[in-house]
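Can you read through this structure? Questions will come right after.
All protein chains of the complex are present and in place, except for one that has been dropped.
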Amino acid sequence: MKNVREFIAKNVASLLKDGDLVNLGVGIPTLAANYLPESVTIFIQAENGLLGCGPKAREGEENLDLIDAGAAYITCLPGGFTFDSVTSFGIIRGGHLDATVLGALQVDELGNLANWYLPGKLLPGPGGAMDLVSGAKKVIVATEHNTKNGDPKIVKRCTLPLTSEGRVTTIVTDLAILNKTEAGLKLVAIASDITLQELIARTGCELILPEGEVPLMLD
Amino acid sequence: MKNVREFIAKNVASLLKDGDLVNLGVGIPTLAANYLPESVTIFIQAENGLLGCGPKAREGEENLDLIDAGAAYITCLPGGFTFDSVTSFGIIRGGHLDATVLGALQVDELGNLANWYLPGKLLPGPGGAMDLVSGAKKVIVATEHNTKNGDPKIVKRCTLPLTSEGRVTTIVTDLAILNKTEAGLKLVAIASDITLQELIARTGCELILPEGEVPLMLD
Amino acid sequence: MRQFRDGQSIMVGGFNKVGVPGTLVRWLEESGVKDITLIVNNCSNAEGSIWSPAAKMIKDGRVSHLKISYIATNSDVCALYEAHVLDIEIIPQGTLAERIRAGGCGIGGFLTTVGVGTMIAEGKQEITINGIKYVLEMPLAADLALVKASLADPMGNGLCFGTSKNFNPAMASAASYVMLETDRLVPVGEIGYEHVDVAGIYVDMVIPSAEEKA
Partner (left out) sequence: MRQFRDGQSIMVGGFNKVGVPGTLVRWLEESGVKDITLIVNNCSNAEGSIWSPAAKMIKDGRVSHLKISYIATNSDVCALYEAHVLDIEIIPQGTLAERIRAGGCGIGGFLTTVGVGTMIAEGKQEITINGIKYVLEMPLAADLALVKASLADPMGNGLCFGTSKNFNPAMASAASYVMLETDRLVPVGEIGYEHVDVAGIYVDMVIPSAEEKA
């Protein structure tokens, strides 16, 4: 059985372009950096105050003052720089990020995202998510297609408290890649291990299908 | 005959307190730093990006990147620091300056100041004056009491375009020190070389006189 | 310490475990003060966290208002929020930073698209300019700020290594009284004048950190 996290991360990576300035959320989004083709170099911003994030620090070589937003000890690439939170979110809100990749509790056909509050159960808080989603040119949601109960995370209208209105541009799941268009969510690619019927059944809103064969996601 | 600029500067200096963080405008205000008693150390901000201005650089020892707002090559005292214009005016507008000292074309009994535009004749522009007057805790105007034509610069209502509304706290001239109060301008001290009658004649608005003897300005 | 008083609003710098004034946070908790408005980006209640004393204050009900951005690391906050026993204002991280900056630099409010159409915008004025909806966010200032710098001189000038700047410079500008904790006290002038992150003019007290870095 495929490793869902790695599968999603690999397909997210395929959407990033050489030279992109990107903020990667904790979890699957951060994994994406491991799957970039050699021809693609991206610059990674950590909203806690670093641009030019390098690989994780090797054990014993950690700089205790240098972490990423997920609190991992990391390194800074040559040409990178550090800054305070005010500057960090100036970069983010100012539209200087080419892309942000983050997780979802729900995402809908209008490009609305909910990922900071599951009332009664879970309150991670927005952290930098609202700022990132408002500011980045491309908003890529990386998420499993369904909840653990099998409910669709991709829905007609989000019912959970929103992170942002209409800013999601692309959704990458273990089943499909979907682009947000004026007319709704358009299927861009499908996983090789499911049928179109299964995908539709596991999705909470209508999908716009491409003409002809549906391209396959990277395996 | 007394040196008017030095006389005003000396009396301005007498209003500054030990530890004050101060911005001194170009001209007479900057001179004030030369007349501080030894017991008084102030921190001087230059709005172009330096806090902790030291004396002017000695000839041949200039740092060509280090100037004050009047473009003089200066030095930075230990503990001083440099910053960009955004940060500089954050300090100013944020109310962190104890005092600002600057010149006037006109100043009135409501504490209004005009010093950036003499229509048809002179357009120095506000530079940082509007920000300084809006932000500093104490706004000290250092000016000759009358124009070269003998017209009063201290008037009932400014007729020239305003720099700010009601923010002036103290006026120091070659003739008097005046404090702005709710009721109008109050005479705090008078120069030793004029009479009260002369002062009143050369002032364009009513003055509130102190009870008893009027204190003398520093000579 | 007389700096800590019931009813104060207190900002504490740091992001996750970096740039947190751990000794000051401990002193704050030990002072016994209550009815505190606490303004933080995050506040982990994990055992051994540098935030533990503050997390304890929240759990013990000594924090009456909490303004916070990232809550995932503190399960108590979620429970208190759901139980409506703690007044929590949830603030997007960038808006939190910008509001603190505004509080320190005399900006009376600012327009941002962040939060438009979400719970964050509830009760706030919305202004549309050129067809774009903005929410008007207000400045945030405090009675007291507890901040951290890697190096500091006795005048309160601080230099922050790596990613330890985070909220520290802005919080130092936005509080009436500022206590700066430092890993290393250095003589005045040792921090180059081009490299000051926390401005000494904002700082009222400098203390050496008693924390060990983990």
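Details
Labels for the chains are A, B and C, by order of writing; each one numbers its residues from 1.
The definition used in the following text is that a contact is a pair of C-beta atoms (placed from the backbone, for glycine too) under 8 Å apart; a residue touches a chain by one contact, two chains touch by 3 or more.
These figures come from a predicted structure and were not determined experimentally.
Every visible chain touched by the undisplayed chain in the complete complex is listed here: A, B, C. When the missing chain is restored to the complex, the residue among B:82, B:100 or B:203 that touches it is B:82. Touch with the chain omitted from the figure is made, among B:44, B:66, B:105 or B:141, by B:66. Note that of B:60, B:125, B:150 or B:212, the residue touching the chain absent from this view is B:125.
From the set A:37, A:55 or A:95, the residue in touch with the chain omitted from the display is A:95, counting the whole complex. Where chain C meets the missing chain, the touching residues are 98, 102, 106-113, 127, 129, 132, 134, 138, 159-162, 194-195. For chain B, the residues touching the absent chain in the complete assembly are 46-50, 63-69, 71, 82-86, 88-89, 92-93, 112, 117, 119-120, 122-131, 134-135, 161-166.
Contact between chain A and the unshown chain involves residues 21, 43, 50-52, 76, 78-83, 89-96, 134-135.
Everything that follows uses one rule, which is that only the chains that are shown with their structure count from here on.
With contact taken as defined at the outset, there is no chain that touches chain B as well as chain C. If each chain is reduced to the centroid of its CA atoms, chain B and chain C end up 36 Å from each other. Taking the mean of the C-alpha atoms as each chain's centre, chain A and chain C sit 28 Å apart.
A separation of 55 Å divides the Cα centre of chain A from that of chain B. Under the contact definition stated at the top, the residues of chain C that touch 2 or more other chains are 101. Multi-chain contact residues of chain A, defined as those touching 2 or more other chains: none present.
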